[in-house]
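In this view, the complex is presented without one of its protein chains, the others remaining in place.
Let's look at chain A:
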Amino acid sequence: MKKITKHVEEWFRDIPENEHNQRIKEDIIQNLEEKVQDLMHEGKSEEDAINKAIVDFGDIGDIKAELGVNTEKPRNRFNLHLGFSLWGSGLIIALVLFANFYYTPHIIWFVYPTFAVVWWPLAMFYKWLGMK
C-alpha cells in the first residue's frame, strides 16, 4: 500500500499543504486502499489491484481546479524566443546592410548573410505556430 501513498503524495506535490488539503489526501489514500482490497477480493494480485486503482483514479487536475491551484501551463515562452529572434536578426541585417552600402556600395553582397540569418526567426516562427 506504500505505492498508493507514494502516488497520492506525488499527485499532491504542487498543492499547498494545509489541514484541509491534508484531509483530502488522507481520504483519497483510504478510498484507494479500500478499492485495492475489493479488487484483491475479486481475484486480482496486489500489484494489479494497486495499478488499476491508480490508473482508474482520473485526472488530479479536477481536484486542483477546485482547490484553486493554478494548473495553467506557464506562459508560452516561444513568444519571447520569437521576439528575440526577430530583434536579433533585424539588428544583424541592419549592420550587414550598413557595412555593405558604406564600404562596398557597388557590390550587393548583404543578401547572402541576410539569407542565412533569416532562418533563425523563421525557425522560431514555426516553433511558435506549433506551440499555439
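Odds and ends about this structure:
Rule of thumb we're sticking to: a residue touches a chain if its C-beta (ideal position, glycine included) is under 8 Å from a C-beta of that chain, and two chains touch if they have at least 3 such contacts; residues count from 1.
Convention: contacts and distances are computed from a predicted model.
From the set "Hydantoinase B/oxoprolinase family protein", "Helix-turn-helix transcriptional regulator", "ABC transporter ATP-binding protein" or "cytochrome-c oxidase", the protein name that UniProt assigns to the chain left out of the figure is "Helix-turn-helix transcriptional regulator".
Considering the whole complex, the residue from A:Gln37, A:Asn51 or A:Thr114 that touches the absent chain is A:Gln37. The hidden chain makes contact, of the residues A:Ile28, A:Leu82 or A:Val117, with A:Ile28.
Taking the whole complex into account, chain A touches the unshown chain at residues 23-24, 26-28, 30-35, 37-38, 56-63, 65-67.
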